[in-house]
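Complex shown without one protein chain; remaining protein chains in place.
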Amino acid sequence: MTERHLVALPPERPRDPSEAATRVVEDVLADLDGAHRGVVVDSPPGAGKSTLVVRAAAHLAAAGERLMIVAQTNEQVDDLIDRIAGRHPEVTLGRLSASGYVPSERVLAHPAVRVAQKADDLAEHTVVIATGAKWATLAEGSWPWAIVDEAYQMRSDLLLRIAGRFERALFVGDPGQLDPFSTVEVERWAGLSWDPMRSAVSVLLAHNPELPVHRLPVSWRLPASAAPVVSDAFYPFTGFRAGTREGERRLEFQARGMGTTYDLALEEAAATGWALYELPARHTLRTDAEAVRATAALAVRLLQRGPVAHSEQGSAPVGADRVAIGAAHRDQVTAIRAALGPHGAGITVDTANRLQGREYDVTVVLHPLSGRRDATAFHLESGRLCVLASRHRHACVVVARAGIPELLDAHPSTEPVRLGVPVKFPDGWEANQSVLAHLARHRVQAD
Amino acid sequence: MSVLSSLARLRAASTGAAEPLATVRHCHLVDAPLVLVPLKLSGEAAAPLAVMLGAAPDDATLLVVPQPRNRDLRFAFAADLAKLVLNHIETSHGSVEELPPGKEGEERIRYGNAPQLLVPNRGGVAFLRLLGRSTRFRGTEGPYAVDPAVPVLGRWLTWFAERHDHPGSSLLHAMTELLRLHWATGQSSLEDGNLAALLGWIDPPDGLDGPSAAARAEDPVACPPAGPTTDPSFDNEVLAPAIAAYHESHGDPRALERLRAAVHGQVAPTWELMWRAVGVLRALPEGASVPGRWERDRDAFTYYHQTFGEAYPQARRDPPVRAARRLHDLERAQDAYDAQRAFDDPLVMAEHRLSGQAFGGLVTECEPDRLDETGKRPKLRPLLRIGTEDPVRLDPGTVVCNAARPALKGRIVEFDGGGVLLELTGGMGRRLTAEPGTVPGVGERVCFTSLSEGSWGAARFPDREDTPWTHGGPPAEYVPTDEDAEEDWS
């Protein structure tokens, strides 16, 4: 999780979430027409980041500006292409990619989008999109504008390599997600304002403190049951609210339960938006078979119950493609995938890292601290839990062994402190406590 | 830490002897490394108290600062140290190898050898780094002039410390790190920081086992700490009176000799340990990619040595482009080093097999002549089924290579309970039949892994003067100032 900067609150906050969000977007677009060299937009989970990127791209394109878009993964690039091409067919769009890239169906669906390996081939295109890694291979070329998506997940050393390609830029991202990391010792640069390990936004603002920073104030993804929980735990100084009211989203099951603890947990989640499926306290391996089994079984049971999601977008059955399972470690993901079996086909299972930016109706989460005897910095990283607890539109079921509060209480607080490094908020330890305190009210104990 | 190395620790704890974590040596060892055992004055950042150094066990030189708070004595020490270290550097580069000319036709050479520095522990590396930092900016003229060798030493020490950060480099090693890379003890990693205790588990003195040798090592009287921090009781009971006596005697040689003898007693045991550790490491056969990495070290040394005269002392902190470039180099080196160690050493590869990133077993089925004829042209795509008990965690489609011959590449087709089906894609020659011996036959024991050595390409970075506005724009070029040269060292 990245350090926070202060965001000036608008003088008066419109009560209607839609109006509040619209106002921020208008402010952002107005800033793009201004003289700022850069504009930053903080976007909490599901606050319409992609929509903003699409609008800003169209806005700049309409003003006759050539524009480059930087995303972090090929997946994200393809998502953006699909959205921009779908909504603004008039914009000429090019995708810059590495030689091994095979266009996805989402890209092939828009035959007007040109895929090329060399920037020269896209010189005539108004908007060119690529991953940060691809942009960094370019030695020349310059665009008047750039939009940098997921800018908090981008390491500042990558920004350094591509910043020469644009004159002005809009940086959009979620400050609450996972911090960039490295496999080597990085202490050498601690405290430097250009520390390559800091996020792109952090370094940008350290050197350009006068740039305007906006914050999207409404999460359209998170339901009213989740927005305050996630906001309080992970965005203590820059809160946001839900776009929908209590009761506006409902999850119903077409099939009746059989009174098993799985059913009880799912019913609790459907009724309140949260459930904690608690297994007996025990120290285990990471791939705790019982917890893995429960996680997979809850997801399968959910599908068997014929869930239907009612929301402001209407009513629709929740299929496997709208369900995700999240875990901290890759070996847990592998074990859960294996445990899902044929009834769970189509359910997404992934680590927090890979679930960043994704959205589902229902999620089942294997708590990172489940079964641990000691918490490590990895397990406590607040961004990890934040990603896992903020992917859902309707409900989130957390699977954990009992005893996590005790584990947190026993956690030795001896983290080294480096001079000049801004303090990170929230502290992972506190964020974990906060989420657990909430989950405790939605506890269903396994038999 | 993996379960595999945890298991090694458990076994060591139960048998009382260290367990191997490697079957080959993963570092280069030169014939005559320069061993340094430095001590600093407690409570100071980098005030040297003494260093014992030399390139052979029976050729130790002890340098002592008789009054560590005296600035002149400190710089005299630095000058003495500089002469010894610089002499070692100059006499260590061996023959000059001519390389094919570079892209722009420039001449390229590589020294046949390079100096290697060994210190007892990470603290020793940190001390050399700080000593380098405190001496490299010194002026050799003007009011605070020091011996010309002093700033040269500072730059070399800084350079060695930076190479130490470089994964896989062998130019400067901390002995505890080297030993821990090759053995697991029955104590915690914290206790492994004590060289005497660590070596006690690996190669205990006669009549002792690991735990008793380690217990002895924790007694500062029997086993003085390996520095650079000294034992507080030694400071209070021996060193302080000896320094005071020297001070009061106004430089009496007998007082100096008593002081040197006291310090000698503190460093000599560590000196012995260092050379014993060198012997223990030398007994291991060298890993296959060690010479390649040492060649990179020699390249780095050649370059720095050749360009020394044109360069300024290293800046205090990395400017933006330098920082980003260095991070990239380190990550790339780390990636290659991790892969090379696994390819060189079945015991390291076992870690990857346990974590599911590699698998080993016997070839149970083999279709060496299979062709893929779906494309325009047929391609040689032999199929291989490998029976394995390993907990494979590689998804179908993952590219893997053969641990014994990484050029042999393949793609995972499927994995079920007892075996992996592989489609081989490269490393079998250019024809439609595989070169003899390239495709493993039925009954052969093989190991495949998703690790690869060259997964990180070189990266492009802006020039310093093109540092972008996002990073504060181009930094002022670093030019050493008088202020740097006059920095207090008190």
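The letters A and B name the chains in turn, as written, and every chain counts its residues from 1.
Keep in mind that, in the parts below, a contact is a pair of C-beta atoms (placed from the backbone, for glycine too) under 8 Å apart; a residue touches a chain by one contact, two chains touch by 3 or more.
Quick note on the criterion: contacts and distances are computed from a predicted model.
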UniProt protein name of the chain not shown, from "Secreted protein", "PadR family transcriptional regulator", "Nitrite reductase small subunit" or "ATP-dependent Lhr-like helicase": "Secreted protein"
Neighbouring displayed chains - absent chain, whole complex: A, B
Residue touching the undisplayed chain, where the options are B:298, B:353 or B:381: B:353
Of B:368, B:391 or B:426, the residue in touch with the unshown chain: B:391
Contact partner of the left-out chain, one of B:101, B:148, B:205 or B:232: B:232
Touch list for chain A against the chain that is not drawn: 187, 190-191, 282-285, 287-289, 371-374, 376, 406, 409-420, 422-423, 425, 427, 429-430
Contact set of chain B toward the excluded chain (per top definition): 1-4, 6-11, 13-14, 20, 23-24, 41-47, 130, 133-134, 186-191, 230-233, 235-236, 239-240, 316-317, 345-347, 349-350, 353-354, 360, 389-391, 445, 487-490
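Definition applied: only the chains that are shown with their structure count from here on.
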Where chain A and chain B are represented by their mean Cα positions, the distance between them in whole Å: 38
Chain A-touching residues of chain B, taken from the complex the two chains share: 165, 167, 317-321, 323-324, 326-328, 330-331, 334-335, 355-356, 393, 459-462, 466-473
Contact set on chain A toward chain B in their complex: 37-38, 136-137, 139, 156-157, 159-161, 163-164, 169, 182-186, 188-189, 192-197, 200, 203-204, 207-208, 330-331, 334
